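Before we start, here is the structure in question, set down as structure tokens.
One protein chain omitted, others in place.
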Amino acid sequence: MAEEIQKSEPELERAAEPAKIEPPVVAASLPIKLEPDMPLLRIEAVAKKFGNFRAVDHVSLDVRAGEFFALLGPSGCGKTTLLRMLAGFETPDEGRILLGGKDIAHVLPHERPVNMMFQNYALFPHLSVRDNIAFGLKRAGMARVDIETRVAEMMALVRLEGMEKRKPDQLSGGQRQRVALARALARRPQVLLLDEPLAALDKKLRESTQRELMELQRRLGMTFIVVTHDQEEAMTMASRIGVMDAGRLDQVATPRDLYEAPASRWIAEFVGDINLFEGQPGAAEGGRLAVSTRDAGTLYVTEPRKALKGAVSVAIRPEKVKLSRRAPAVDEANAFNRLEGTITDVSYLGGQTTYKVKLDSGATVSSTMANTTRIVDAYLAGQRVVAWFTSDDCLVLDQ
Amino acid sequence: MASRRINRITRFNVTALALGFAFLYLPIVILVIYSFNDSRLVTVWGGWSLRWYREFFNDRAMLDAAWMSLRVAAVSATIATILGTLAAVALTRGERFGGRMLFSGMLYAPLVMPEVISGLSLLLLFVALDAGRGFWTVTIAHTTLTMCFVTVVVQSRLGQIDRSLEEAAMDLGCNPAQAFLSVTLPLIIPSIAAGWMLAFTLSLDDVVIASFTTGPGSATLPIRIYSEVRLGVKPEINAICTMVIALIAIVITAASFASRLSRVQGESAAPL
Partner (left out) sequence: MSARRIFARPARFAAIAPYLWMVLFFLVPFGFVLKIALSQTAIAQPPYVPVFDFMGGREAITAALEQLSFDNFKLLVSDDLYILSYLRSLTVALVSTAILLLIGYPIAYGMARLPQRWQPVAMMLVIVPFWTSFLIRIYAWINILQHDGLLNTVLLKLHLVSAPLVWLSTDSAMYIGIVYSYLPFMILPLYATLAKMDVSLLEAAADLGASPRQAFWQVTVPLSLPGVGAGALLCFIPIVGEFVIPDLLAGSDAMMIGQTLWLEFFTNKDWPVASAVAVVLLVLLVAPLLLYERLQHRQLEAR
């Protein structure tokens, strides 16, 4: 995964390159001229209530042209409601949605230069693949010849040539997903909205489809906003991720920043696994802060930039916790944190193994280590080990 | 769901269903067979014959009644289908609106309302309006009854349709009316057709409401059959009934063919 995270930033740059496909035809009904530095989509303090339930609670967000943006959150966090407001299926109670500087919050769905790929695909069962894709083009009053050309182009784009006459119920799940994508892309929307686009696919297909979606988005230079509950999916595909919880947008960051510098304890726990030690910050010395924790004694962390108030949590990702049989030599530059304990659980996952180490205080630390050799079984349950990590790898989060 | 262990043919299944279906079908089969009996007596088998069919086609009054019934059934079923479909759309897509409870109440009550009450009340209305009784009063009465059945049939189909299909249509540039016409309507056409046929057969079948709302000289077929039956069994009636059954069978078969041709996924042919 680390590899993909590193890739994401250069990708963003490439995505921002001018589109290789000719400018939109259908979406031109709302011509958009972007000033330099102006976001394509600006969501301003948008709020939506269902009865007494705050589905979306004053969310503000900018999405730049050509971005692959992911809205990530657990079910019921409001991400789908936010997406449906962008599509026009819900109208915000408060706030504005600016597309190219124009407020579209109250524009009806069929008048927006935005298209959506539905979670269940919503393919019209009575229409052939061809007619499904041509549906939006006919509505736009495109000439017959142009429709044929565009449909053929879309069929090629999603590699469905030869399936024109099939009905949706004669397609496999992956093929349906591609028809839904082609149908939404056919109108060349300013923004393509994708509601859990891969949720209905099995794991293998999901991985290859992720790559295809990224490739497609880069080639078209189109802006994608995807809603997902799957953090790995969001990390793999998106150039930026917005994490939502209980109707609020908690953090917007690149996948790497989200993982390595989560803004809150909740996000740290939601995105990936993490070890947490609660404690009180002590004195800072030489760029390092000592935190006295209940379960792991004093831990040294690199001094954070922002000021801390009150109790904190020291957080460390399992893959950054190393194990060894005896304590490594002290390296002053790195100020190791060393915790002794006994291995209680070994979960072999193929490429890596996760060990649970029970500390003498009773707390448990997880460590994930890559299985870089085939035969050696590094550690066994019951073994005494030292779990160690550097102060640079630790995060300090407010309680 | 795959066929589980519990879904299988057992002695209980077969017995219950065999007895049930025998009870439902045997009387009709016997009636059809006896319509071809040359003898006037039910107990005596006089050999196969089309005698009673000839008799029907020479019976002016019966033919008139049959023609009247067919016209009433076709016209009332058509109006009922239009109104019933509109009502179903309003109930499934209209969300909340003023008088909705009254509306749905008025549409569900006639499904079970004793026919004598519906018939009497409509007659009193026609008398008060001083409307001449005949073809149109029966047609209006049948429309009122059968549109409720159409509503239920179409409504249950509309309820099954995934609302995101309509959203997708809007997302692709349809206004609500276009979305309905290009996506929803094609999907409910089979159930609208089923609704029409149900309305047609219900109208063709009704004695009570027609007796109240018809006028002199415009008796429907069921009214004629009914007055003959009160006087006892007549083989000619067997023949007429067989033809009515054949007509309905043709209509149902045509309908199931039509719905198979349209091959709409997830469509159930069941009317109720």
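A few notes on this one:
Should a chain be cited, it is by its letter among A and B, assigned in written order, with residues numbered from 1 in that chain.
Operating definition for what follows: contacts are C-beta pairs under 8 Å (C-beta built on N, C-alpha and C of every residue); 3 or more make two chains touch, one makes a residue touch a chain.
Everything numeric here is computed off the predicted structure, so don't read it as measured data.
Judged over the whole assembly, touch between the missing chain and the shown ones holds for A, B. For the options A:R64, A:R84 or A:K167, the residue in contact with the chain missing from this view is A:R84.
Among B:Y25, B:W48 or B:W67, only B:Y25 touches the chain left out of the display.
Panel shows chain B; residues 1, 3-4, 6-10, 12-17, 20-21, 23-25, 27-28, 30-31, 34, 41-43, 82-84, 86-87, 89-95, 97, 99, 103-118, 120-122, 124-125, 127-128, 140-141, 143-144, 147, 151-152, 155-156, 159, 163, 166-167, 170, 176-177, 179-180, 197-198, 201, 204-205, 207-208, 211-212, 222, 225-226, 229-230, 232-233, 237-238, 241, 244-245, 248, 252, 269-272 of it touch the chain omitted from the view.
Listed by residue number, the positions of chain A touching the unshown chain are 84, 88-91, 108-109.
Definition applied: only the chains that are shown with their structure count from here on.
Centre-to-centre, using mean CA coordinates, chain A is 55 Å away from chain B. Of all the residues in chain B, the ones that touch chain A in their complex are 162, 164-165, 167-175, 178-179, 182-183, 186-187, 262-266. Within the complex formed with chain B, the chain A residues making contact are 26, 87-89, 108-110, 114-116, 118-120, 122-126, 135-136, 139-140, 167-169, 183-184, 187.
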